[in-house]
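The complex appears here minus one protein chain, its other protein chains still in place.
Up next, subunit A:
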Amino acid sequence: MTVAPPDNDVLWARGLVHTIRGTPALRGVSLGVREGEVLAVTGPRGCGMSTLLDCLSGVLPADEGEIWFNSSPVHTLGRTARERLRRERFGHVGPQPRLVPELTARENVALPLLLAGAARKDATVAAMEWLERLDVADCARQRPAALRQDQRQRISVARALAHQPAVVFADEPTAPLHRDARDQVMRILVTASRSHRITLVLATHDPGLARYADRVATMVDGRLAAPVRARQAAAAATAAAEEPSELLRRDEEQCSPTSV
């Protein structure tokens, strides 16, 4: 029997189970993502975060369980319909930029719009806007091979946001970046999510990034370790567990999302 998800959840999953060639990756994950919020999924390496994001975004079909997007089921969709959903409603940023090497930065960013059927001119204009917002407008005509890794990752972030998706799945989006670039990219992702009502699902091993999230879900061994908590509660739990230094705590206060 299927139960319709709560109305305020843009994405809702119940009892997700997924096995990768015999290795259990997800062992019954239930999760609700509210519209316009930033949800961080954290945990140690190999805890199943990436698989959870892949299942939620329809890249991997879940073995068991249900996924609902805007009150319509995703788990019953075929491959083509899931591709369409990813193309039109979802955005994705991976741990590696993974741009198409033979396209220029601008063409890479315009690609999701072209795939969704936009006219070439509109796609280019939107791509340029996002490249400017991410401080890489001067790289628009260059190909990925000529760019630094952090520039490539910014372009990949622009590609995920250009078609104004409903949900952006960011799997370790700051993995290839240094700290300064990391903060800037995260701020842009969060700002875009706030200003365009884009829901952001963020998977990260870095507990420091959780400060950008409204709520934090912690995963261990393919399960949610604790109920999804608001950020402050999660931060307090982390602080109690790890006793960060005074310096780090001060840094955290300075970079709180209210200043973003």
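By definition in this document, contacts are C-beta pairs under 8 Å (C-beta built on N, C-alpha and C of every residue); 3 or more make two chains touch, one makes a residue touch a chain; residues count from 1.
Simple rule for what comes next: contacts and distances are computed from a predicted model.
Name of the non-displayed chain as stated in its UniProt record, restricted to "Vanillate O-demethylase monooxygenase subunit", "ABC transporter permease", "ATP synthase subunit b" or "RNA polymerase sigma-70 factor": "ABC transporter permease".
Note that of A:Gly32, A:Gly48 or A:Pro97, the residue touching the chain absent from this view is A:Pro97.
Checked against the full complex, the one of A:Ala13, A:Ala62 or A:Leu85 touching the unshown chain is A:Leu85. In the complete assembly, the contact with the undisplayed chain comes from A:Arg159, out of A:Arg159, A:Arg182 or A:Arg211.
Seen from subunit A, the chain kept out of the figure touches residues 59, 79-80, 83-88, 90-92, 94, 96-103, 107, 111-112, 114-115, 119-121, 143-146, 152, 159-160.
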